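With one protein chain removed, the remaining protein chains of the complex are shown where they sit.
Our next item is chain A:
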Amino acid sequence: MSTLTALARAQAVASGRAQPIATVRHLHVHDHPMVLVPLAMAGEANAPLAALAGTDPAKPELLVVTQPRDRNERFAFADRLAQLLVAYVDGFADATEDIPIDRGKDVRTRYADAPQLWVPNPGGIDFLRLFGRSTRFRTVDGEHPVPAGVPMLGRWLTFFATSAEVPGSALLLNAVQALGLHWATGQSGAEDAQLGVLLAWIESGAEAAREVENGPVAGPDTDPDFDNRVLAPMIERNAPELPEVLRELMLPTWDRMWRTMTLLRRLPVGERVATRWDSDKDVYTAFAQHVAEGGAPQPRRDGAVAAAARLQRLESAASRYAVQRAFDDPLVLAEYRLAGAAFAGTVTLAAPDRIDDSGKRPVLRPRIMVRTAEVVRVEPGTSLTSPSRPGQKARVVSVAPAGVAGESDVLLELSGGMGRKLVAEPGSVPAVGERLMLTTLSEEFRRSGALPDPAETPWTHGGPPVLAEPPL
């Protein structure tokens, strides 16, 4: 917990209202998302009880398993969910767009948009992951056949759940974390986990939040009291009104899901959100093609090489996401300023035409002096970046105390982002008087380590993976 966010929580306590911790929206909110509110059967290993699903706020479709131990009913549920989900994701597999690659020498094609799935909370994502695991290896023939859509549902759910682990991906989002990224409430994180309470804090404040605290849960776990008093007797006597009772239970959450998106849409979108959604489109395109070509379901566990590659992707996505959020949002960057990894100052001197001709060829190396009242915890030689000029590096030449107590003068040498000539493009070098933000964070692409081919996995990592039929 950063001190800034903690302070926002303290302010929320005092004011009785949730406080913003972001000035822009850090995630893509789709124009046509699909919402899924799942409920699980207590005690069972991830057995569905009911779900509300759909793409129209006015028309949630109710799916129910009225006898949770009935295998046929369970797979009928999966099959119906498959129809809804597959129809939705396939809807994006038509329009394409061309992306220049290789510095414009070539193009590649991807789908122009991707699907976006919303669930209420992280528990909902775990539920989908396990439901995907329990369905993707099923077969439509053989000893225990399942309806045709079931294995496909498993693949797509696994795809979504896996992508949700990638920081900054917006293919599968949960309302609790999406809200928590932008607002701080005057209660603990544990209490924020309840969507109804969190949303009430943001929409109406502390009192409203207390009032909904004992309201219906957002799933996937049901309230034990509801199980014992309502559900169990109804299941026992096969009550025909069970579906309606479950619909009533989930409707408030369904409604809150759409209100969450409305709230988020009101925030101005961060500049770099679109590039992350572009990556999501790439990921979706690749998987949609894999499925269309009849590709195998995702393995139960990654092999050693695949796991290492995945870890690398997650790590680089995490650092890219952190940097992008800071560059997009002054309030996020403020956390780095508080920690001494960024500072703001004013340009007091600028030599935009300075040429360094000590090397073989003369190069443009303008220098600027920045005065700041903030603590500067960077060593000479460190490369800094300014969010307003992400393509430009500013190397720290010296840091000296300024005439005024508590202020420092930072001398910086600039390189990059100024055009190809020996004269800087207009505006590319910060001018005297300009307010500048500088940080050790950098968007620079970091090359990932080389990994061997899976067939050459060393024995230290279990040797090459053996392909086996996965048990159900």
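Keep in mind that, in the parts below, a contact is a pair of C-beta atoms (placed from the backbone, for glycine too) under 8 Å apart; a residue touches a chain by one contact, two chains touch by 3 or more; residues count from 1.
By definition in this document, contacts and distances are computed from a predicted model.
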{"item": "Complex member absent from the view - protein name from UniProt, among \"ABC transporter ATP-binding protein\", \"Lactate utilization protein B/C\", \"Autoinducer 2 import system permease protein LsrD\" or \"Secreted protein\"", "value": "\"Secreted protein\""}
{"item": "Selected from A:T3, A:T139 or A:S448 as touching the chain missing from the view", "value": "A:T3"}
{"item": "Hidden-chain contact residue, picked from the options A:N214, A:T275 or A:Q289", "value": "A:N214"}
{"item": "Chain not shown: contacting residue from A:D56, A:D98 or A:D225", "value": "A:D225"}
{"item": "Given A:E44, A:D70 or A:E425, the one touching the chain that is not displayed", "value": "A:E44"}
{"item": "Positions on chain A where the hidden chain makes contact", "value": "1-11, 13-17, 19-20, 23, 41-46, 68, 130, 133-134, 186-191, 203-208, 214, 222-225, 227-228, 231-232, 300-301, 329-331, 334, 337-338, 471-472"}
